[in-house]
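Can you read through this structure? Questions will come right after.
One chain of protein is taken out of this complex; the other chains stay put.
And now, subunit A:
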Amino acid sequence: MKMEIIHAVHVLVKSLLIVLLWSDCEGRESELDYVTCGSLVKLLNTRHNVRLHSHDVKYGSGSGQQSVTGVENADDANSYWQIRGKPNLPCQRGAAIKCGQAIRITHMKTGRNLHTHHFSSPLSNNQEVSAFGENGEGDDLDVWAVQCDGTYWERDEAVRFKHVGTDAFLSVTGEQYGHPIRGQREVHGMSSPNQHNWWRSMEGVFIQPNMEPLHHDEL
């Protein structure tokens, strides 16, 4: 008898929750909080709790290009990256990024693109991830595909970034640098999907899609 009552209450609460969730839905896409084209975003590695970061410090080995690391603090503007379309295929400002879509991830302060290639990373001997290019223009190895379930990249969802040129996943496994970037973690590419390559969008400036069309075709 008790179990039945508990079960009934359980079902009631669940259906109440569903009704509440449903009633909260509004027509506008922006309420559902997607990451959109042109947005600035900080990306948090959920396993190691560090944000994707870059700065004007070059690797001392490998390619010698600008280094990309993971940092613990949340208030550094050098952790902002802009989500942009592929070279020669710009995405429409404010359009939600689809799961599977190919994008470039451009470092806001230095204008260099998240990039990886067949060089070894300095601490763990995985694939080196660097920041490459000038003013947002680099080469084809700047392109990454967003891997997620569902249709669009949701802001509070953990996603993976798979490199289109080398099939590597953007990852952190915890190795730490010493001076002059003491405490920052190594960011590298790994060949298989695992718990180390989940990323979530955190702070940022998220551009909403256009509301009304600009054209007035009536005469």
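In the analysis below, a contact is a pair of C-beta atoms (placed from the backbone, for glycine too) under 8 Å apart; a residue touches a chain by one contact, two chains touch by 3 or more; residues count from 1.
Everything below uses one rule, namely that contacts and distances are computed from a predicted model.
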Point to revise | Chain excluded from display, named as in UniProt, from "Vacuolar protein sorting-associated protein 29", "Septin 11", "DnaJ homolog subfamily B member 11" or "Glycosylphosphatidylinositol anchor attachment 1 protein" | key: "DnaJ homolog subfamily B member 11"
Exercise for review: Give the residue, chosen from A:M108, A:A158 or A:I181, that touches the chain omitted from the document.
Suggested key: A:M108
Study note, to complete from the structure: Across A:C99, A:A145, A:I181 or A:M202, the one contacting the chain not displayed is A:M202
Practice item. Tell me where the left-out chain touches subunit A, residue by residue. Key: 30, 33, 38, 40, 74-78, 80, 82, 90, 93-94, 108, 202-208, 210-212, 214-217, 219
